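A single protein chain has been omitted; all remaining protein chains appear in their positions.
Coming up: chain A.
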Amino acid sequence: MAQQRAGQKRKVVEVPRPEADESEDEIVEGLINGELSDEGESEEGDSDSVEGFDEEDEDDDDLASDEIPSSDDEEDVRQQLRDLKTGGREITPDTKLMGSETGKEVSLLSHETAVRPLPRDRSDQQNYTISTDANGNPRFIYGEIDPVYDSDDSDAPAGGNTIGDIPLSYYEAYPHIGYDINGRKIARPAKGEALDSLLDSIDIPEGWTGLTDPATGQPLKLSKQELEVLRKITRSEVPGDGYDPYPDMVEWFTGKGMEEVMPLSAAPEPKRRFVPSAHEHKRVMKMVKAIKEGRIKPYQPISEEDREKAEALLEYASYDVWANEQAQADHPMNIPAPKLPPPGYEESYHPPPEYLPDKNERKAWEEQDEEDRDRDFLPSDHGALRKVPGYAQFVKDKFERCLDLYLAPRVRRSKLNIDPESLLPKLPDPAELKPFPTTCTTICRGHEGRVRTLSFDPTGRWVASGGDDGNVRVWDPSTGRQVWQIRLSREEAVNAVAWRPSEDTCIIAACCGETVHFLIPKNELCAPDTEARSQEVLSAGFGYATSATTSKTASGQDKPAASTWSRPSAQMQDRGCLLTLSLHTTPKILTWHRRADYFTTISPSTNATSTAIAIHTLSKHLTQHPFKRLKGLAQTACFHPTKPQFIVATRQRIRIYDLQQQKLEKELLPGARWISDISLHPSGTHLLISTYDKRLLWHDLELGNTPYKTLRYHSRAIRSVAFHERLPLFADASDDGTLQVFHGKVVRDSLENATVVPLKVLRGHRVTGVLGVLGVVWHPREAWCVSAGADGGVRVWT
């Protein structure tokens, strides 16, 4: 075909042909010159550039013949190159110059190698016969075309010049060099003078060869390595680096010491290699015998079972990884197979028509978000299983499965399944722990300024309170009525008030300033006989007073002066104050012994630590200072309810002294910075300590000297704490204006710990300044407590 087209073309462009012929002739001559006579202008003059031909010499030849009549100085090199490429070259001029006879001749001339005359002959002959068709017109019947498969035309590189077999000289007058198959102009590459001028103006770039790439018309560039390789090839050297064509011989089997390791021996082959094996013969005979006897059946048909097994194996390899799974014990690594529901009708390839979605259903399904779909396929009907198309989502499914395997945790985490409620200690419901105070039922108002101290009378009918106004007031806790009142001082506050713990007397001891007053309330609060007894008790000591003092003087000089027991003025006696005890310190705390004869006063802010704690005997009007030197600042003290023990609290320590043996029994380390109050459980085995550093400490005296429990519930300092005498209750009073009531049950059994349950926060007192509630006392029987507020109110909580 190509040949024919070329032939037709030639006919068409008949006119400019002679010029082309001429030029071609010249060029061909030039080429011949270059080839044969080593002459010619060496425009390039570079042996390297010649080697660029090695791939596409035919095109290069073509171009070179067109423009640059190349000639080489190193003729022998060129010759060698030519020789190497003979196979390629001998065809090239032939096809190139197919169009012209001169070209053909030239090619014939130029090659000493064999020339095929066949294509020339063919092209000369007419490849068609003319016959007459049905209408009588001439009809051309074309013969078979020999495609000449090994011609250059057919396997010319695709990226080459496609202007066809037109000589470039035809286009000398034009800016282009021809047309491509689509009729578009192919631009003429820059060349000749333009290139020369360019070369004059610039340096020769790296890898410049001066050759033109025949495929693109661009200048051909070769790297250094490539040039080196070319150079080596042309000199018949080994092209690669680091290859030694003449290595030294390695003497494997010769030389000294090598004889012993020779693996071969010259011993002759043993005989057994050439005779039949007796052992094998024996075994064969055995089998033969077995066959003869019928023990082995050589061509036994395969049993049905075996065949089925084999077939099943062959038939289908289903990848059910869980098919043969055994029930396994629960193990974190074992994940049981998910139970899938059996397939339904809608999953069939040919489902019953009622399972097929109608238009609306299909639309709805398609519009739904992929995640919201109730199933990930639409039932569809196929006439036969073979018409079922491939699963469209296959890749996606597999991908998601892989994602699952990759991202999903393989290890089953055993979740720590603990109900947080169960971690809490089992506390009884406060409702079960009734009664306890819940509301304020009475407010006793009357004190001006703070109420500092409170005390219930032993029968629980009255509450005495003392405050900053220097008054002691007695209240009816159920109605809030003030039933009696006495002013002890105009300037000084009443720091402590305590009823004598005896039901057959009615005596209040009140500390005001440096004096302790003993009061018998008037207003018929107590029966006449009680009153009489109370007076007796108070005056009983006057007989002893002198003797006691004298005995003391004998032992020590300063002690009798430490206290003075005396009768107050008649006016005071008339008002109810029947006895005074003057100390030289300011007692802040007064605590009665259970026998109601002894009481202790504590004067914390004294310089003389020896007189800070005094134990007084009412019946003898005797005052003793049990501690010559007290470590720390005395804060409060109390008597043990059953044992002859005395508990002293200094600012940071609690010490328990045995009064009979007069020695230190125990020392507690509550770890508090400043103890405010202590309360001993009626059983005497538990001690509550309230501190100014917001803590309430529960000490089990039998357990050790550190707190059994620390309760931190208040936001401000705790001022006071009190155990109920009968009920398992205790309460504390704090500067944050609240009282907190706890259930604190103490069991006689020493193995069982005491239970402490917070019950109620009692709010109501107003915080004045930084002070809230200053004191709390319990009713001797009922679950009622009374609190003294810095706001001047006494509140009864029931």
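Please note the rule applied: a residue touches a chain if its C-beta (ideal position, glycine included) is under 8 Å from a C-beta of that chain, and two chains touch if they have at least 3 such contacts; residues count from 1.
Everything below uses one rule, namely that contacts and distances are computed from a predicted model.
Of the names listed as "Vacuolar protein sorting-associated protein 26B", "DNA damage-binding protein 1", "Ubiquitin-related modifier 1" or "Ribosome biogenesis protein YTM1", the one that matches the UniProt record for the absent chain is "Ribosome biogenesis protein YTM1".
Across the entire complex, the residue among A:R188, A:K232, A:H350 or A:R461 in touch with the chain not shown is A:R461. Contact with the chain that does not appear here is found for just one residue of A:S478, A:S569 or A:S605, A:S478. Check A:A337, A:A527 or A:A608 against the missing chain and you find that the one touching it is A:A527. Screening A:T441, A:Q573, A:S610 or A:T755 for touch with the missing chain picks out A:T441. Contact between chain A and the absent chain runs through residues 434-435, 439-443, 445, 459-461, 478-481, 483, 523-530, 764, 781-782, 784, 795-796, 798.
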